[in-house]
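Before any comments, here is the structure.
Every protein chain but one is kept in place in this view of the complex.
All chains are identified by letter, namely A and B, in their written order; residue positions are counted from 1 within each chain.
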């Protein structure tokens, strides 16, 4: 299911705040205050935002307001978080979800 | 004014099983269903195809249930062929889990009493925690034990519900939604049913409206002793399939979600709401039963109303000439036998021997409604 790398959907046009780093699937990504986790993943690119449980279909955020659940992502070990509602924080470990939730990974940050 | 040989009142799994059976016998049938928001046990069903424990208060129910699950595979096969819908029947045995030793002792007594009344073989076993975990390793360490029966299984109730409606339509059955029956009158040729918008004339009628049978019975001067017992159910997100056996407290649906039951609430009336306290208790029990579910998300909860008679067994009775009462709590388990034997009874009018003792008279002489 890999194929050619998926381009990032977003680019930053303007930065008026100080950047910090998160990881997406272990790779460093630069983000800014105000960014949601969803924006971090959309800026990272390389792979589809997530793959649906049904049929492995590639999906990406649709509504950005907490309604559609297309932005589900694992944040600091907790699966199924709505990436559009969770603000990115320095050092956050974001992991794309591909298919079934196999339960918490790496242990949630306390 | 519509007209049919047989009018089936109800739109759930029980009604449609009988209606499909009657269409297959070539009868002209009309199904009178309520609207979209009708109280509908068929949409809240857990999906057990179940024998164990049935019959403790009415011994003939045990062989009836055993016969029903025995012919279930034919129903599943026919529905698959005729409607293209796979109802996902699996009959690999079932478990009833008991969290505490006290629950386990009660369960053992109930199973022993059922077995004692069965003529011929009735296989089941009581399991302690160790034996339980040998069968289902995911069961938690603090679960006292459970009962196992090889007769039990599961089918997807929503797919069954859909398949029955589709089969009925494909058989040319007449379906009237939004047509709850407001009154029943007798006529020279049978019955006239008034829905408030239209009248339907039928030679025979089948009362198969679940809890609605109480009101329908009163229209015929008959007390139908059914009462609602609410059960709340949680459904989880999709999880990888971990066990093949089905449990009264957990069922892995063919779509991948897990259904988690349940509650037994007698005082809730016709309220299908869920409550925080009960859903929280169910979640707590489920964590004890299956620790691996701890981090799994609950997507929804719902309340459904069981249709319970005083002995928790079905009622089949011709309550007035040509008026056939069919009511039970186990529409899924009994679907195949409803489609065959029960539809055959409505068709011929003569009650088969194995159904004869499911009548209202077993509740004594109190079933005549006050005039």
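By definition in this document, a contact is a pair of C-beta atoms (placed from the backbone, for glycine too) under 8 Å apart; a residue touches a chain by one contact, two chains touch by 3 or more.
Criterion: contacts and distances are computed from a predicted model.
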Can you pick, from "Probable chemoreceptor glutamine deamidase CheD", "Amino acid permease", "Phosphoenolpyruvate-protein phosphotransferase" or "FAD-dependent oxidoreductase", the UniProt protein name of the chain not displayed?
"FAD-dependent oxidoreductase"
Among the options B:123, B:280 or B:348, the absent chain makes contact with B:280
Among B:59, B:150, B:225 or B:295, choose the residue that contacts the chain missing from this document, as touch is defined above.
B:295
Note that chain A touches the absent chain at residues 3, 6-17, 32-36, 38-39, 42-43, 45, 48-49, 52, 54-55, 57-70, 72, 78, 80, 82, 84-87, 108
In the complete complex, which positions of chain B touch the hidden chain?
33, 35-37, 40, 42-43, 158, 161-162, 165-166, 169, 175, 177-178, 234, 236-237, 255, 274-276, 279-280, 283-284, 286-287, 293-302
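Everything below uses one rule, namely that only the chains that are shown with their structure count from here on.
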So in the complex, the part of chain B that touches chain A is made up of which residues?
237-240, 256, 292, 294-297
The chain A residues in contact with chain B across the complex are 53, 79-80, 100-104
